[in-house]
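My questions will all concern the structure given below.
== subunit A ==
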Amino acid sequence: MPEIPAIDELTVTLAHYLVVSGLVFGIGIVVALAKRNAIAVLMGVELMLNAVNLTLLAFSRFSSAFAEGDEPLSGHAFVVFVLTVAAAEAAIALALAVLVYRRQETVDLDRVNLLRW
Partner candidate 1 sequence: MARGPRQLTGTVVAQALGAALPGVVTASNDEWVEVAPDRVEDALRWLHDSDQFDAAQLSNLTAVDRYDRFEVVYHLQSLDLNHQIALKAIVTDHEDPVLPSAYPVYKGALLQEREVFDLMGIRFANHPDLRRILLWEGFPGHPLRKDWMGMVGGHTSGLRGFPFENKEAPDRIMNAGNLVEHGESLSAQTRRNVEGAQPGQGH
Partner candidate 2 sequence: MDSTGIVIGFWVLSGLSVVSALLVLLARNLLHSLVFLVVTFLSMAGLFITLSADFIAVAQILIYAGSISVLMVFAVMLTPLASRDNGNSIYLLPGLLGGLGIAALVGFVAVDTDWDERTGEGLAATDFPGTVNAIGDLLLGRYVLAFEIASVLLLFALLGAIVLVHDRPRSGTAASEGGDD
């Protein structure tokens, strides 16, 4: 069989993952800051959390040379916690969005400038 030109030489390293994660995190920040709609802001936050998850998992995978006694899978456990927090945060934030809409008839964050509900 003929040898297929190997893509193997294009290895993927930790840096690749970190760059991707940084890009997604940056986009998440833009979405979270620049969107008027409360739900869109929440989407941005979720993007940022996802980027963080990716970082954690990447470090976890490329971390075999860490010190003795360190669990390589700690990153996975952290991600589980992040997922939990994300779920809780999404529930609360969406409840807040609905509440804001009900009180203020809008979810436009530029208009929700009144602290007194």
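Picked so that all candidates are chains of the complex that A comes from, given by their letters.
Following the convention adopted for this analysis, contacts are C-beta pairs under 8 Å (C-beta built on N, C-alpha and C of every residue); 3 or more make two chains touch, one makes a residue touch a chain; residues count from 1.
Note that the structure is predicted; figures quoted are calculated from it, not measured.
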Options 1 or 2 - which one, within this complex, touches subunit A = 2
Key: Residues of subunit A that touch candidate 2 when the two form their complex   = 6-8, 10-37, 39-40, 42-44, 46-47, 50, 53-54, 57-58, 60-65, 71-74, 76-77, 79-81, 83-92, 94-99, 101, 105-110, 116
